[in-house]
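Some notes on the structure that comes next.
Excluded from the complex is one protein chain; the other protein chains are retained at their positions.
For subunit A:
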Amino acid sequence: MTALTRWIRRNLAVIAGLGTLAYLILPNVVVLVFSFNKPNGRFNYEWQRFSTEAWTDPCGVADLCGSLSLSLKIAVWATIGATLLGTMIAFALARYRFRARSSVNSLIFLPMAMPEVVMAASLATLFLNMGVDFGFWTILIAHIMFCLSFVVTAVKARVMSMDPRLEQAAQDLYASPAQTFVRVTLPIAAPGIAAGALLSFALSFDDFIITNFNAGSTVTFPMFVWGSAQRGTPVQINVIGTAMFAVAVLCVLAGQLAGARRKRS
């Protein structure tokens, strides 16, 4: 056995893992590269020549930035709604023993285990028969509905792993229940709540299937992208995609740095 094959055998897991990582990142790289493309026709699938046009004029396509800001608005409200409702449920489940506990647990679990298209079609059927106008509100209601379970799961995990003696200590030191909650419980639960909120935002912002059924003629950003796959994809879509990736990486990095600094001090 040569040294090379031995090295490969020893690091097989690392090599395969890096290969998978490349598979995961490849589309992002392609999106980045093609944001500098100047396509000949309506579709941006083949490399023609370098241009920064799309970057200097990201809103140059009709409806693109409108759909983007609508998606942002929906994602923010869905995050607020789902995080609020979900955190309350998570505290109830993690802290209290009550009769309906297991049925509540399954009600939380089911939306995550249901194919999206089934939820989407059912909810749309309900709205349709109730004569509700499809649009902003129906999208928001649907998004809060499917984000809720993810928030509950994230927050519950955090609250469950929390040491109850910390709260008892606070109460022994004559903190009122409200003070204990704000000064002790909430800060400890915060990473879980933040994770839930972040997940809700990403899920809501990116959701296509449920939005497709419940949006009517309202166009969110994913729906704009979907439509453009048929009509012709403007380069600006790649610009937005790249910018989203960069913002996400920066946010996560900033969070990591903040966490590392807190750990050191």
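The working rule: contacts are C-beta pairs under 8 Å (C-beta built on N, C-alpha and C of every residue); 3 or more make two chains touch, one makes a residue touch a chain; residues count from 1.
Just so we're on the same page, contacts and distances are computed from a predicted model.
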Name under which UniProt lists the unshown chain, selected from "Acetolactate synthase small subunit", "ABC transporter permease subunit", "Helix-turn-helix domain-containing protein" or "Aspartyl/glutamyl-tRNA(Asn/Gln) amidotransferase subunit C":
"ABC transporter permease subunit"
Residues on subunit A facing the left-out chain by the touch rule are 12-14, 16-21, 23-28, 30-31, 34, 44-46, 85-86, 88-89, 91-92, 95-100, 104, 107-111, 113-119, 121-126, 128-129, 141-142, 144-145, 148, 152, 168, 171, 177, 202, 205-206, 208-209, 212-213, 221-222, 225-226, 229, 233, 237-238, 240-242, 244-245, 247-249, 252-253, 256
